[in-house]
Structure formats: structure tokens, C-alpha cells
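This is the structure I want to talk about, given as C-alpha cells.
Note that one protein chain of the assembly has been removed; the remaining protein chains are unaltered in position.
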Amino acid sequence: MAKQFKRLLITGAAGALGTVLRNNLRDYADILRLSDINAMGKAAPHEEIVQCDLADFDAVLSMVKDVDMIIHFGGIPVESDFHSIVHSNIVGSHNIYEAARKQGVKRVIYASSNHAIGFYKSTEVIDTEAMHRPDSFYGLSKCFVEDLGSYYYDKFKIESVNIRIGSCYAEPTDRRMLATWLSFDDLTQLIVKSLTTPRVGFAVIYGASNNDQQYWDNSKASFLGYAPKDNAGHYREIVLAKLPDTDPDHALYKFQGGNFAAAMPDDK
Amino acid sequence: MAKQFKRLLITGAAGALGTVLRNNLRDYADILRLSDINAMGKAAPHEEIVQCDLADFDAVLSMVKDVDMIIHFGGIPVESDFHSIVHSNIVGSHNIYEAARKQGVKRVIYASSNHAIGFYKSTEVIDTEAMHRPDSFYGLSKCFVEDLGSYYYDKFKIESVNIRIGSCYAEPTDRRMLATWLSFDDLTQLIVKSLTTPRVGFAVIYGASNNDQQYWDNSKASFLGYAPKDNAGHYREIVLAKLPDTDPDHALYKFQGGNFAAAMPDDK
Amino acid sequence: MAKQFKRLLITGAAGALGTVLRNNLRDYADILRLSDINAMGKAAPHEEIVQCDLADFDAVLSMVKDVDMIIHFGGIPVESDFHSIVHSNIVGSHNIYEAARKQGVKRVIYASSNHAIGFYKSTEVIDTEAMHRPDSFYGLSKCFVEDLGSYYYDKFKIESVNIRIGSCYAEPTDRRMLATWLSFDDLTQLIVKSLTTPRVGFAVIYGASNNDQQYWDNSKASFLGYAPKDNAGHYREIVLAKLPDTDPDHALYKFQGGNFAAAMPDDK
Amino acid sequence: MAKQFKRLLITGAAGALGTVLRNNLRDYADILRLSDINAMGKAAPHEEIVQCDLADFDAVLSMVKDVDMIIHFGGIPVESDFHSIVHSNIVGSHNIYEAARKQGVKRVIYASSNHAIGFYKSTEVIDTEAMHRPDSFYGLSKCFVEDLGSYYYDKFKIESVNIRIGSCYAEPTDRRMLATWLSFDDLTQLIVKSLTTPRVGFAVIYGASNNDQQYWDNSKASFLGYAPKDNAGHYREIVLAKLPDTDPDHALYKFQGGNFAAAMPDDK
Amino acid sequence: MAKQFKRLLITGAAGALGTVLRNNLRDYADILRLSDINAMGKAAPHEEIVQCDLADFDAVLSMVKDVDMIIHFGGIPVESDFHSIVHSNIVGSHNIYEAARKQGVKRVIYASSNHAIGFYKSTEVIDTEAMHRPDSFYGLSKCFVEDLGSYYYDKFKIESVNIRIGSCYAEPTDRRMLATWLSFDDLTQLIVKSLTTPRVGFAVIYGASNNDQQYWDNSKASFLGYAPKDNAGHYREIVLAKLPDTDPDHALYKFQGGNFAAAMPDDK
Partner (left out) sequence: MAKQFKRLLITGAAGALGTVLRNNLRDYADILRLSDINAMGKAAPHEEIVQCDLADFDAVLSMVKDVDMIIHFGGIPVESDFHSIVHSNIVGSHNIYEAARKQGVKRVIYASSNHAIGFYKSTEVIDTEAMHRPDSFYGLSKCFVEDLGSYYYDKFKIESVNIRIGSCYAEPTDRRMLATWLSFDDLTQLIVKSLTTPRVGFAVIYGASNNDQQYWDNSKASFLGYAPKDNAGHYREIVLAKLPDTDPDHALYKFQGGNFAAAMPDDK
């Protein structure tokens, strides 16, 4: 069948997940435009490469031109100092949405994070309408960009799917990931469903695989059709063998955000 | 094993779904009594045929005699003018319940419709207690008959299962049906479970298959044991190929009721 | 100040509550157009009188012309046989809305009833989004007209306020009315707020005074600004003196709908 | 891999479910300490046997020494007279928790019961935060011990998982068990997950298999990772053949607690 | 007007609140039967005095004879050792209900306590369906008796109102009481409404005055008509002057149960 899109933009394309998507989304668009602040190697024939800082509005404005939808994974992916977070994640994401508005782009798929709600306890189960409880400046910036998506949808009808990614790795490596793991295949499915569902409005969805353990309830986003196939439970024996201790007050296990919630600033 | 019922009545037996049920329910009752306003062909040995207008109370009263339960699929199955809807769906269904009361019939399985709630947005997920939001006179009549079932249960203990059927076809043919499709097998299962669960009270349940995409949450009706097996997601590639456009404002996609919600009256 | 409206239509103007409104709304419109199936006496200078059956669509269509908003209290106000209810309340109310659509009337204030939810127990507290639980054919027609209002708002943007009137009398006369009483002044206030709140959408609100006892929670309709002033509790001593018995299974007390819920059909 | 625990205590180890667990949990601890008021046969090399009455605090205090976690299935497992229930279930369970506190035991897995909520109707679906509705003195004692667990967690940080067991048998044998059945394998899984999830806090979860029919919604306990594999639905045909009658008022079917809810005291 | 009741029983009549009720309820019954384990002084002409231990079933059985309703304030009113609590509050309250069943008493008004939910935080607002979170053995017994009331209503139709009393004193004396205070007049009103509302089923309601500050939401019990008149806020200035410190971690302020939640056992 013909590809679904003419041109998709992936920001953060040099990152770990950006690299996965660069490979896995090739069949969905005639052209994948790839963006990152770092080098992304050589462009394949179906690729366009734009290296830039998302905080540079003019660069973003031209990068977004002629794009159908944006898969926005760019920005700082871990905790950092406040001003770097503001620069890369807050100003950078504003530029993505504002450029999308000016260029007529219809939809943004955003890499939000469980760290937007990382201070809920690991013994709570929350849905997609739970109040924000960020566990870090990083998490705060994710909250901000979700709200930015809400604003751009309500005012300008730019749709967005905000994926609160759990732990997206090749396989789960600790007990927390028995609940938070998102496989690469399931991430890819979630992006594809977000791209091809005809109407998404402003949506929030958790990015976790079909794990036996779940902190998160996606039922209010079931219209997106996300049906994860992988299950961290298959790795349970391996993970339990590694960590025989089950202290419930271990930093990893107290809060949904794990170590992010436990980390304290290093005030020298 | 012996059949579960002596005699079941199917109204609307000449319709598309009635025909499916006429075939699929033969093993559940010694006798299937079939009713329609239109001709239904020749009766098989296990069948009794009663052609009548449901708005004719006397005809309905005798038709309902000696029946264990009623599968009420009769009436106008699409949008129509108000007075036809009142005649066939509102008065007709009143006659079914009132005759059931007089003849001591214990339970009604009713073909309600997603058009009883068709004005919810396709980006909302609703459960079986959501307020009515009919999208048509047709949908209004479905709301009415659900309320009628509520009344007859509360006052006279006639139980009912009100199935809000999505899109019951051989296979899904557009993107909306990725969420709303109900396979014939799953419809049959839902009817059988509604007939054989010992106690159902007044129940509302959505009739959708086990589709990846879901507008509807049946968790409050899980006591009925409906466990759909089919999944419109298996047709996703075919459906996407047909409709490359993903305009979120396309009439089919804005509201759960699809074209019914979008249709405007033709005031000449 | 100038009157808020040029012309308001009151249906059911010869009824008990219609008479109250005929008197109490005179300051809110230059002209009150009054309608009933019964005679309404002589028109005052600020009144127009239209005697007609609401089931007569042509009569309704002309009656609705040049009206700003409709206060729809017409129809049968008590339990009756099914066909009379269909004629007067279901067909009649359809005609009101359909005529409003054709004549460009913006809003309908409807006399719905607690009998739309009369089968909730008197020990439950329900809000304005509770599922219908009609206790009579009368109550069923109220459910239907509420759904009709929902339909006309979603499809045609005709706004409506659906007031589920409790027991609207000069004063409370039994223990049930300690919860359900609505004074004439509070009814009037509720109508006035419904008329003058700039945007009401499709609203449902319970019509009870500021009684100590409450079956109903109007918090989801607080945008309407209804602030009842009267309180059945002031009559508590008088009412208790009359009815020293407190059998919790007395028909009046079991269900919110009181005797309507308890009444059984008289099958001769 | 090394066993997860040094020593687990199972109370009620001579009972039907205790016997299942005695066998199925052998791989999870170096030593299984077994307790019952009745004889438990000969101890295997990996077992320690302590026969005692749980109402004897000193016996319980020494029994609980050096135990990692307690699987508390002891006490009277059916309806009984009030004073026996107080002795065995209320005082006995208090002793378990109080001894756990004094001996530093971290977690209790408790055999609560559906009879703690047995008076909900079989047409309701409830979650783990529904109010108690005990159907018997037995059920009342289950409510009490859940609350006891809540108290010991909030005040002393002793974690507990309170499993509201449905009908735990080799296979389902009546229509009620189509919803309430818990297979031995699924019970075992639920115990294992309760033992090995790093943090459980105070948790309540229903013990039912992956049955098509469900009275209970475990979504708020999904952090425990319970993923039942068996399904009473596979026995549906057999069960239906046995009980052709479907009287919705049959005692077994009216309430979730089945015959417990229906049973009345025998006042001679 | 004639008195509402022939004979009311007040247990715990020698206690602080029992003494208030002994005085304030004299107009509501021809005879007040008073019970306590302690001496109650001389009986007035409208009084009957029965001194007994509620744990003595035979004494309770005869005491309950010919009583219309029971106001059950007896038992230990503060934290105590587990076995005393079981004896006085658990066994004693069982006897009250069981005797009521045998003697045909219709309703019990029970002095439950905020300590049944004392471990909710003082920054949470909970309603009458919140899960129990007892803060003491005392609180646990209150939870138990509420569940006992639920059982006796569901199985035997003995109605009950379970009043979770906050801080019932002449006036509020610390900052916690700005939220939890219940004046004697408001207590009396709550008892009277509980006695005279025709149908109460099994009800739970918080006993707090109309304080500006509220931890508790009684909206689900609004059918009882409790309309408190007093307000701890009038004492705010006095209370603030006494306690200039506002340490949010002060034991009194952390949890709704105040010092009960903070108190730890004294393990010598």
C-alpha cells in the first residue's frame, strides 16, 4: 500500500529512541526528516537531515515546513540544571508548536515521560487524567509541554499525543521496570497508532508494554488502539534473581519515578 | 446437553442481524419463534413464524405467549421521520414490554445502538452509565427503550440486557469501524451470555468486538461474561489503505455516532 | 431597567405552575405568550393567548414564531395511559423543539420531573448525571424530552435547561416533601436564572428548595446560579406532628418518586 | 536461582488451601514454617511444624520469630457462632499482627474473602475500594482483619496484601463460580506476586481467575502484577448443563456472597 | 405535639455525651431508658435506668425489650488495650444488634468516631464512602461496629445511622478542632434527625458542626437533613492566640485522627 504520509519530522533523531524510530518508521512516510542538536550520520535516500538547536526559532520554523506530523523526541532526556531544561525543553518545545502553527502542521507526537507523574507511589494506579506530580526539573518540563499541547489544541486545533514513556530499553533490568518497561516494538506501535488514528484531539497516554505489573491505566485513551504485545513479566525470574532484596523503602520502589524521585540536589 | 430454553422469540427476524440470530441461536431453544413486519420465508421444524406490526398490541400480546425470553431486534433500524420512529420503535417496544408483563416473560434482550450515545466525541471513552447523547430520532428511540427497560425492571422485575450495538457487519470497512465493529460471532456470544447469565437485572452493554481501538468501556457489565474474540485491528492495514486521508474533522471521525451525528435534516 | 426579553412563551399556562409563572414572569418580557390546551381566561395587555394541542404541529409552529425563549410546562402532569402520554408529552414536546428549530428560537426551559429518576432510593443522593430511572409512563416521557433536548442541542445548538421539579406546592405537607419541596419563589428564581444565564448548553438541574434534607446534588449545575431561599425544614415540626409513624417501608419513603414508584397498574 | 526467602510462615496449613500452598510454595523459601490448630502430618526437611491456637498470644509470638513474611490462612473458614469467630479470627489475627510487630516481620499475606463484600448484588461490579458489605459473622471477621492490616501499616509500616478469595476449588461447579472461581494455580501466583513485589503497602485484591464473568475489578491493585491464567468460562457448558434453571432470584445468584448472603440464623 | 417515640434506649448514658443526650432528648420519647456500666444517678419520672455491662448478652436482651430505637453510645470511649476493646466495644455492640434483632427494634443510632478514619491526612477531604483507616484499637472497634450495622441492615433490615463524631465538646480548644468540632446542639440535632427521618437504611455521617474548615464531606448523607448551626470558626482568633506555632508536622495536625494517629504503643 502507499505510504501514509509524505513527510514526517523526527526531532531528537540522534538519541536512543530517535534512532529506533528512524529505523522503524521508514515505511510510514515517503520522507523522514530527522533533526537533532548532535550529528546524525549520513542521510539515506528517504531521509532529510537538519541539525539544529530547537531553541533557535528560525531554524525550527524552516525545519517544520512541509511536514505532515511531528514526532517530537528532542530535548534533554535526563535531569539537568534548571536553565538548560528551560532552554532545550521549554523554549525548544514552544518553538516546535509555534512553528507548527505557522506552517500548518496538524499533529505532534510528544515524548513525555513518567517523570511528569513520578511522585505518585508505586502502590498507586493512576490514569491519564491524574494531576501532574513531577519528580525533577526534567519532569517539570514534560508537564509544561503537555500543557503547551493542551493550549495549542484548544486554541489552534493542533492535535497532539503525549506519550508518558516509562522505561524504554531492549529489556527490563530491575524490579521497577517490571511495571515501567516499554519495548521498542511497543513504542513503535504506539507512535504508528498516534500517527494514523484519524482524530486524536489532545491525548495523554502512558508508554508501557503489556506488563503483568502496571502503575498506569490507559483506559481513557483506548480510542487510540494501543495494544502492546511485550510483557516485562517474561523477564521476572531473571530480574528477581538479580535483586534478592525486597526492601519496600528502596529508592527505586517507593515512587513511580524511581531514582528520579529519590534524587536530591547536590548543594555544594 | 438439553437446550437451555423451550421457546425464544426473535423480533426483527427478517433483518440483517435477525437473520444471523435465526441461524446462530437454533441450538439454544427447542423452538425459535420469529417475528417481523416483513416475510421471513418458510419455517423450519424448530421455528414458528409470526408476521406482524409491533405497533399492533393484540398481535404482540398473543405472539409473546409461552415465550421464555425475547430477543427484541424489531423496529426501524436507521434514521427515519419522527412519526415512523414513534410508531415502530417507541410504541412497538412498549407493546413488547407490556405484553411480556402480561404474559409473564422474564427477560428481554434489546438491540439498542451506539446512536443512543452518538454525540460523544470519538476521542472520549465512555462507560455504560454515561448520560444518553442521541444523534438522531433513531438514537432517541433507543434511549427511550432503554429507559422503558429500566422502568419495567424496577416496577415489574422484568430483566433486560440493552446491547448498544456498534457496527455489526461481516468485516470492518472504514476507520470508524476499527473501534465500533461487532462481528457476527461476537454478537451471538453476547446474546447467548445475556440469555444464560442467571441474573442480569437491568443491564446496558456495548456491542463491540475485542478491537484494539475502543470507544466504550464495558467494565461495569463484566458480570455478564461477554468475552469478544474478534478484533477489527486485524483489518487495519486494509482499512488504512482505502482511506489514506486522516482529516480529523471528517464527519465519520468527529463523533462516536459517525455519519448519524453529522447528518442534518433535509428541510426543503 | 429594560425588560430582558421581547417575548417569552409559556406552555401549560393554565396549569398550577403555569399560573404561577404567568404571574411571576411578567417583568421579564414585554410580552408573555401563553399556551394551553385548556382555557386561560382573558389576556392582559402584556399577554398573548394561544389555545392549542401541542400535538398539532402546525399550531405549534405558528405559536413559536417571534419568541425569544420557551418555558415548556405543557403536557400531562401526572401518570396516565401510555398513548395519552405519547400524544401529549412525547409528540407534543417534539413539536416544541422542532418548531423552535424552524423558527430560530434559542432556548427551551423544560418542566422535567423527579419522576424521571423516581426509582432511586430515598437513602441515595444522586447528581444531575445519574442514569434515568423513571417510575411511571409520565416519568418515561420526562426522560424522553430530556434526551430530546440533548439531541437538539448537540445537533442544532438549541439550548435547554431541564428542571427536574420535586414537589412544587405552597408548602410541604408530608415527610417526603421535607426533601422534595420546591417553593413557588424558588421555582421562579430557577426559571429566571435559566433565562438570563448567558450560556447554558444542555443543562439538567433539580428543582428543590434549600431544604435541610436533600436527595439531589446540583453541584454540576452550579454555573446556573440557582440559590434557593426557602427551606422545607421550617415546616418540619408541623409535618412530623401529622405523621407520627416512621415505617421505613411506607410507600412514600422507599423511593425518591414516592407514590409514583409504589403505584401498580390496575389490570382489571 | 537462590530462593527468595529464608523462612515463610503459613498459618492454617492443614486446611484445604493451606495444603495447596504447603506444596506450591516450597521453592520460594529455604524453610516453610507451618502452623495449624490441627495436626499437619510429618515435617519434610524444608519444613517446620508448629501446632497451636492462634488465640494463644505467647505461642504466636514465638512462632513468628525469624520469619520473613507470613501467609495467614488460619482461622475458621466458614460461618460459625459469633464467639468462635471472635476467638479464632479476630483475636487470632490480632495476635498474628501484634507478634509480627514485636518480631519485626515485614509483611502479611492474608486470606480475606468475598464474604467481606458478599451483600453486593451479582449484577454490580465493585473495585477494591468499595465499602465493606459483610454477609456473615465470618465475613465480618474478614472486614475486621483487613482494617487491622490497614492500622498496622499506617502505624507500624507492616505491609499486607489482603486477598478476597472467591471460590477456590479444583474446578467451578455452579453458575456463581463462573464469576467467583479461583484456581489453585492462580491462587499460588497471587501469593507469589504478593511476596515478591518490592513494595505493596496496604493492598486489597480480589482472588478470582481470569474468568469471562467478573464481579470484581482489580485495576487499582494492578501494581501487584497478578495475571491469572485460568478461566471458569472453559467449564461453562458443563456448568450450564447441570443447572438448566435460570431463576434470577435463586439464592446463589442474588448476591455476590451467594448462599452466605442468603443464609438466615437458625433461631430455635 | 405528641412525642415521636414511646421508648428510646440510650447506652453509655453516664458518659459525657450520654449525659448531654439524656437531657436533650427528653422531649422526643415518653420514656428514656438509660444504660451504662457506671451509676447514672436517680431516674426522673420519664426515665428508666438499667445498669449493666454490654458484654452480658442476657442483660442486654432484656434491656432492649419494648424499645423503639437505640442510641448506642456505650463502650470504651478512648484508646485501650485490645482485649478490653474487644470485650466492651466489639462483643458489647454485637449484643446490642443481636438483641435488637430478637426484640424487633428497628433502628440503631451509633456513636462511631473519626478514629475509624483517623489516618487520612488533614489535607485530604473524604466522604462517607472512604475506606476505613483506623488509627487505634478504639478506631478499629468503630470500624467493626459500622460493618456490623451494615450486616444487620443487609440481612435483617435493622436500620442504623453511624455518626463519626469529630470532637464533641463545649467549645473548640485547639487548631485541629477548627475542623473537627461538634457542638452539643449539633450533636443533638443529628441524633434527632437520625431518629425521625422515615427511612435511613445503613447510613454513615460525619459529626462535625458547620465549621469553616472541614475534613469531611457529608453530601452522600444529605437525605438525613443534618444542618449544623454552630461554627468553630467563631473561635478561631482565640484558638490561634493560644497556639502561635504552625509546624505542619505537629502530631495534632498531620492526620485527621490527631493525637490518636500519632500515639505509639508503650512497649516496656
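As written, the chains take the letters A, B, C, D and E, and residue 1 is the first residue of each chain.
Definition applied: a contact is a pair of C-beta atoms (placed from the backbone, for glycine too) under 8 Å apart; a residue touches a chain by one contact, two chains touch by 3 or more.
As the structure is a prediction and not an experimental result, all values here were calculated from the model.
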{"item": "Interface partners of the hidden chain - shown chains only, full complex considered", "value": "A, C, E"}
{"item": "Among A:Leu25, A:Met40, A:Val60 or A:Leu148, the residue in touch with the chain that has been omitted", "value": "A:Leu148"}
{"item": "Given A:Gly12, A:Gly74, A:Pro134 or A:Pro172, the one touching the chain that is not displayed", "value": "A:Pro134"}
{"item": "Option from A:His94, A:Arg107 or A:Arg199 whose C-beta touches the chain left out", "value": "A:His94"}
{"item": "Residues belonging to subunit E that touch the chain removed from view", "value": "121-125, 175-176, 178-179, 211-215, 217, 233, 237, 240-241, 244, 246-250, 252-254"}
{"item": "For subunit C, the residues touching the chain missing from this view", "value": "1-2, 4, 106, 159, 193, 196-201, 203, 219-227"}
{"item": "Missing-chain contacts mapped onto subunit A", "value": "82-83, 86, 90-91, 94, 98, 102, 119, 129, 131-137, 139-140, 143-144, 147-148, 150-151, 154-155, 261, 264, 267"}
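Convention: only the chains that are shown with their structure count from here on.
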{"item": "From the options A-B, A-D or B-C, the pair that copies D-E, where over half of the contact pairs coincide", "value": "B-C"}
{"item": "Residue-number overlap at the subunit B/subunit C interface, same or different (half cut)", "value": "same"}
{"item": "Subunit C and subunit E, separation of their C-alpha mean positions in angstrom", "value": "40"}
{"item": "Inter-chain centre distance, subunit A versus subunit E - centres from mean C-alpha coordinates, in Å", "value": "52"}
{"item": "Subunit A residues counted as touching two or more neighbouring chains", "value": "none"}
{"item": "Chains grouped in pairs wherever the two touch, ordered by label", "value": "A-B, A-D, B-C, B-D, C-E, D-E"}
